[in-house]
Every structure is written in C-alpha cells, then in structure tokens.
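Below: the structure, in structure tokens.
Every protein chain except one is present and positioned as in the full complex.
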Amino acid sequence: MGVTAETVKELEQKQEWWWAAEKKRSKRLDYLRKAMWKKGAIGGLYPAGLYIDLERPVLQTEKAKELESSPDPYVIKFAKMLAHVLDNKTIFITDHSQLVGYLGSHPNMITWDPTLAAILNHEVVNDPTAIPQPVEENLKIISEVVSYWGGKSDLDKILPHMDLDDSMKVLSGAIGWGVPLSRGGYSGKDYEYIMTGVRAFEDVIAELDRRIDEADARAHEPGATREICDLYDKMNMWEAMKITLEAGIRHARRYARLARIIAENFETDTERRVELLQIAETCERVPAKPARTLQESLQYDLFIQLFSRNEAIEGAWPARPDYYHGPYYEQEVNIDKTLTEQEALDLTGEFLIRAAEVSQYKPKWSREGLQGIEGTWVWTLGGVNKDGSDACNGMTIALLQAARLVRVANPTFAFRWHPKVKDEVMREIFECIRQGLGYPSMRNDPILIANAMNWHGHPIEEARTWAHQACMSPSPCTKHGFQPMRMANATANCAKIIEYVFTSGFDNIVNMQIGAETPLAEAFTSYEQFFDAWVTQMKTIFSILVRPVNRARMLAPKMTPRPFLSAISERSVESGLDVCDPSISRGNAWITAFTWVENADSLAAVKKLVFDEKKYTMADLTGALAANWEGKEEMRLDFVKNAPKWGNDDDYVDSIMLDCLHEAARFSRELKCPSGNNWPILPENVSGNIHYANIVGALPNGRRLGDALYDGGISPGPGLDKKGPTAVLKSCSKIDHISDGRAFLLNQRLSPIQLAGEKGYQLWKSYMKTWADLGLDHVQFNCVSDETLRSAQRDPEKYQEVIVRVAGYSAHFVDISRKTQDNIIQRTVQGLA
Amino acid sequence: MPTCKQCKKFFPLEDNPNKGDCVQRVIDPRQTYYKAKSVDAESDAAKCSEFEKK
Partner (left out) sequence: MARKSREEYAKASGVFGLQPGTLNSHEDTETVPERPCGLCKHFSESAWSSDGRGSCKVLKEGSDITRDPPVFSLEGKNGYMLRILTDAKQCTYYERNEFIDKDGYECSDPAYRRFIRQLRDK
C-alpha cells in the first residue's frame, strides 16, 4: 500500500477503513487475507487467474465408470463416488494458516461437479476465460467428462419426470433462475443435531450401525410386511450415510498427516511447527469426535460445509456461528483463559477467509445474479435463545471485529435484533456499517419469529433457532424445521408479471409463450380488469416455478439423494429416509420475489394516467411499451415523473403495493409444498436487477429494456424516494411484515459523513428505533460516499478493498460490473434527521 | 523407470506402504503452501517434473 506513513487514526479519519484494517490486523491475518483468491465473477465471467479444476470431475468420472457394473444401489454408488473424491483429491495447507480445507486442488481453482446438469457442463465447455492451460489438452479431458455425464447427470435424469412445459419455461431464464435439484441450491442444516457439541461423526456412525443391525434383525424375523420392504431401502440409505461420514473422517486425517509431514520434514520455524502439530491434532479430533476448543469447533464447522459442497452445489451458507461456536469462545477466552482475545480474533478472521475462498463453478445466471461473490454466505448473528433470552456472546463481538479486520465481502452477517441486545453489541454492529462493509443487515427478531410461526407453523422454541437459509429467509435449525434444500428456481423475476399483462403472456426476449394468455391489454376498460390480469399472470408465473420444485422434492430421495446431508440430520438418521423426503419435513418453502416493486409503480402509473386521468389509452401504452418507448419520450417521462412512486408515504401507490402483496399472500396459501406447507413470497433481489435488465422489456413505470431494474425487495426505485428516510420507512411499515410475506428487503444508503463520531451512532440508533417501532423485518445500509465510489471507478487498482452492499449480499466494488456499480451510486443517499 | 517411492517427496502411508502422499511446496502469485496428492508407490515418475531422487 502506498500510505505507510499514515497512522491508523489518520486513515480512519479519512474513512479509508481498508488501509486502517491492514495496519490493525495481525501479521498472520494480513498474510492470509492477501493470500486469498477471491472467487466471484464480474458480470458473467470469472476474473483472470481463476481456473476450472479438472481433478474432481476426472475422479468422479473414473469412479462412476468403475461402479457401472457394481450391484450396489444408486445411493451407495453415489456415496462411494463422494468418498473417492475425498480420499484422492489434492489437499493443501497454506503458510500461517490454522484452519484447513478447500474444495479444489489449488487455491485458485474453481471446482466443477459434472454430475449435476449437462447444461452446466456445456457452460464449462463454452467458458472463454477459465479453462486451464494447456487449453487444447484440457478441452479433450473436459469433452470426455461431458460426454460421459450427458444423460446421466441429475438434471438430465430428473427432467423427463417433470412437467416438460414448465421445465422449458424455467430453463428459458426469463421468469426465474436456478434448477429444481436437491443437489443444487441452498442446503439448510440440522445444526441442533450436529453442531451443539453433543455428538460428532463417530457418534452418528455408531447410531447408524445400531439402526442397521436392528433393521436387519427385524427384516429376518418371521413375517413379510410393507414395513419390512421399506427397511431394505432404509438400510441402504444408512449404509450410504455411513460411507460419507467415514470418508469425512479419513479426509480430515489426510490433513492431519500432511500437517505432521510438513512439521517433521520441512518446517524449520519452531512456532510454526507447533501450529502444524496443533492442526494435526485438530484434524485427528474433528469431525470424528466433538470439538473441545474454538479451533476444533471452527474446523469442524468448516469440514461440514466442505463435505456438504462435496455432495451438492451450494449457493448459500446458512450458519449461526456465534450461537454454535460461542460456548467454546466463552470457555477458552473467558473461563479457562487458554486463548487470548487476540488469538481468538485470529482464528475467527481466518474462519471468514476460509469461507470466502470456497468456490464451485456455477451457471451464468448465478455468476451475473451474484456478482462479485461465490454465493450468499449470509451468516446469522445475535437473536435469542430457545427460552427467549439474549443469545449474543463473546463470539458475536469477535465475529463483528474480525469482519472489520479482514474485510471479506463474503460471508456477510445478518443480525437478529431484539430489544434485549446490549449497547456494546449495537456499537460493534454500527462500526461495521460505518466502516462501509454493508453488513450486518438488520433483522427484526420478534417479527421474524412470529412470521415463522404464522407462515410455516414452527413452534416458538424452534422458530427461535432460525438462521438465514440464503440472503433473507429464516429457517429453523431443528430436526423437522430445517429445509434441506431450497431449490433456487422458485425465484421469480416478478417484473415479468406486469410485462406479461401487456403481451398476453408472450415473452419477446426468449420468444416463448410463458405467461397466461390474458386478454389483449388494449381491451381493458377498467383498472379492475387490468389488475385481474396482473393477478392471473402472478399466479401463473409462481405456479410454473413452484411445481418443478415440488416435483423435484418428491423425486429427490430416490433419484438425487443426499447421503451426507442426511447423515448430519437427526430426522434421516432416525428414519432411514433421505433428508429431502417431504414426509419428515415440516416445510419452510418460499418464493423469492425479484424485481417486485416495479409492479406497484407500474400499476399505479396505469391507474393514474390511463384510468383515472384518462391522459392515455391502453392502446397508447401498449404501443409505447412494444416500441420500448421509442418515439414516446415525452409520454415516458410523464409515466416516470407524474405517477406516484412507492417509498414516499403516498397512499395512492402504497395501497396498490398492499393489494399486490395481499393477492400474493392469498395465493401463497393455495400453493403447497410436498410437506403440505405454504409458499410465501419474499421480495429481494441480489444483483438480479442488473442480470434481468436486458431480459425484462419496457414497463409502465417508464423503464426501458436494458435499464437497470430497482435494487429490490421493497426498496424504492433509485432516486424515486424523494421524501426522506422516514417516508420510506412509513411506506414500508404499511406492509404487515408477519403476514404479507416471508420477509422484505430494504436497502438504504446513508452518508458516511453524517455517521461520523458519537453523534453518528446516536442518529443511527434513533433510526433503528423507528425501524423497530414500525415493525419492519429488514434493513441494510450502504455507507460509502459517491466520491469514493466514483474514484474507485476511475482508479480501481487503488480501491480494491472498497466494499458495497449490492442487495442481500456485499461485494468488493471493483468486482461488480459497471452497470451494477452505477446502479449503486444512483441510489438515494438518505440524510438522517 | 523411476517410481514415486524413490522420490524425496513421497511419504508412504504407515498402514499401506504401497500408497502414499506426494508432498510439494507451491508458490502461486498470492500464497505459498504445501500440497499433498495421493499416489501409488509404484507409479511411473519418469515424466514427473517434480521428481527428486531420495
């Protein structure tokens, strides 16, 4: 860095938090942070220096070929393939590290799982930047792998069993993204079973052995029943679970062995040798046995996350790290004093870095929709214990402090605020926000606990264990409450709802009839008719997206099983059923509603300018939209400027927003998951507003094809919230955050100058009190000045470490596309009163 | 023909000397690390650029 002469204080006064962090962190953390290879794509491509790892696909393919003639049931073959990868993949230990484990063979490699979908495999073939050298030679390897898995991958196997019409529409990419696969999405975890320190892999293996023996004995008693028939499948499933757990233990011990080899043969530094032996001891202990120390606990957690990604492609990282690691922190730092706060901070910071490095090759929609990051690692902090008491602990503070030191964009935190949170913790949160991390986002715990009980019927003790399953959605971490896989294709590009009202459901971008064939828009003679068509399109789109997920959940146990995830889930260990089996899940589904607010603003514009004021006819408007407003600029500006916009405490448009939400909420209770539970909507966006910019046509809010969509959730359109932050909060507070949907994202930009000093804290705290009093469930802040962001656009090399809040996640500003950068700058900076 | 077990970087498994780890030091543009790859002791190392005779 070119600022060595400046002190930390001077740098902080200049709000150059990233340089201050560099000076404040330990040498170890500084090395590890700079050693990290960021994995997020920029726009649709991976940045220079990252390559697709071919080791894993080759290992998987060779094992699959070897097992072709094996008499094993599929689930056991699959478990053996996972074990083969863990037993044979290249492992490494980075200098100065204390935690180990990575999916790929080298730190700059992105792992590719060819067993998921031929569509994904062909993206690899077509990738213009990430095929490793020598390209020609590696293309042949890729081709062999792709050729083998064609027709055998999960999606290839599942699709013929799905509604083919729905599948075509989903895979067009117009109305949603993701795939209906149990091995592709966001895996929830039964942390109450596997992370409480009560048991670890060896304990589960003992339990599995007992259940297999009992079942085997039962199966050979005199008699023949359906129950006995079912036992054969269960024994296979238990056996597969056991294979994955044993492989996990062996894999950890490979790290232990490597650490000892380095310590005994290569390392000359005495201190490092001790650290390496500590790594060895840790990896010999976990995940086989329960952790005893903070290092073991973090390492155990990391292994679980990596093994889960060995089994599935994961777009999220549901976690509650302060809750589950907190007891170890408390014991070592505050009671036994075997670990200093600084040592704990080093471990915590490294844990964040290890998570930030994780990477899997993902399709284009994911790379564009989650620009700058690998997935939404939104870790949940704070909240309450099962008895309702404050759950914050020393680890909560350590994580918040470590985040400011290592400044990774992913994971980010979401904080479960409740009235009992201490001021000391609030100040730590505020420091993260003031220092521009964009996180933690703030979640209203009492509201969201009530919401979980309302929508999914989770009992209060279970609802209180919730963690974010992806960016925003709460899911309990309990036996029946957790959702094993949130399939991402229940993600609706909701701007298409209003677009399809004008095209009778035909999509002009992908040239396909996708929506309902509602009457021609120019024929509508009343707003009510128009709104009815909107409701029909909403129901049609949501149904197209939800049906494949429901179907895939039902097919998953037999066709795309998850033996490892099942092995760390009490309900599967107990029942012998795959974790995705709907019969053992309460259900916690939701539809992510991207690009939602465009609907309210568009409906309001049509109501006012067409039906109330009769300034234009529906034919005028339909024609203007079909022409992408070309030749109609005056009319377009009328729709932008003279129609009310959401976020200004204007009942005209706010009541329309409520109408839309109420219709969606009503339909959410008609849509049912295979467990019989509801499908509430959850408005938020990630960077889908940019990804979809060229996929959504012109809209009545004045938007043209290609313009960025709003930044999401219930956030007003950038620059359209003209009446200040309180008006935004008031508009948002008209929504019932318990019963109108599962959660509602709100982005706010604040001025870093205004947040300076104690006064800044008090202003923010006062804002948060209003937010809580009004009953909103979420808010997150960008707190980086326009000046800094524009400087970063001009001179990205100097601003590599500036972080911004994109939507449900943060990213380094230089790692997102120019259009996304501009969209963030355009957001209104709210002055706090 | 040189084999992996003749190499300095080969570390046999305690319970199965026919298998082992090939341990190498790697320096990439960002970090330095040791890596280990599972190999067979009798694997042909003739074309291995990392081979170093014990």
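Per-chain numbering from 1; labels A and B assigned in written order.
The rule is simple: a residue touches a chain if its C-beta (ideal position, glycine included) is under 8 Å from a C-beta of that chain, and two chains touch if they have at least 3 such contacts.
These numbers come from a predicted model, not from an experiment.
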item: Where the missing chain makes contact, among the chains that are shown; value: A
item: Hidden partner chain, touching residue among A:Trp18, A:Phe78 or A:Trp177; value: A:Trp177
item: Residue of A:Asn108, A:Ser569, A:Asn648 or A:Ser817 in touch with the missing chain, whole complex considered; value: A:Ser817
item: Residue touching the undisplayed chain, where the options are A:Lys23, A:Lys77 or A:Lys157; value: A:Lys157
item: Absent-chain contact - pick from A:Val358, A:Ala556, A:Ile690 or A:Ile714; value: A:Ile690
item: Hidden partner interface residues of chain A, rising order; value: 42-45, 117-120, 122-123, 125-129, 131, 139-140, 143, 146-147, 150-151, 153, 155-160, 164-165, 167-168, 171-174, 177, 363-365, 368, 371, 506, 509-513, 690-691, 693-695, 706, 817-820
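Rule of thumb we're sticking to: only the chains that are shown with their structure count from here on.
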item: Intercentroid distance (Cα basis), chain B paired with chain A, Å; value: 38
item: Chain A partner contacts - residues on chain B that touch it in the complex; value: 11, 21, 23, 25-26, 28-38
item: Residues of chain A defined as touching chain B within the complex; value: 31, 34-37, 49, 87-88, 90-95, 105-108, 254, 257-258, 261-262, 265-266
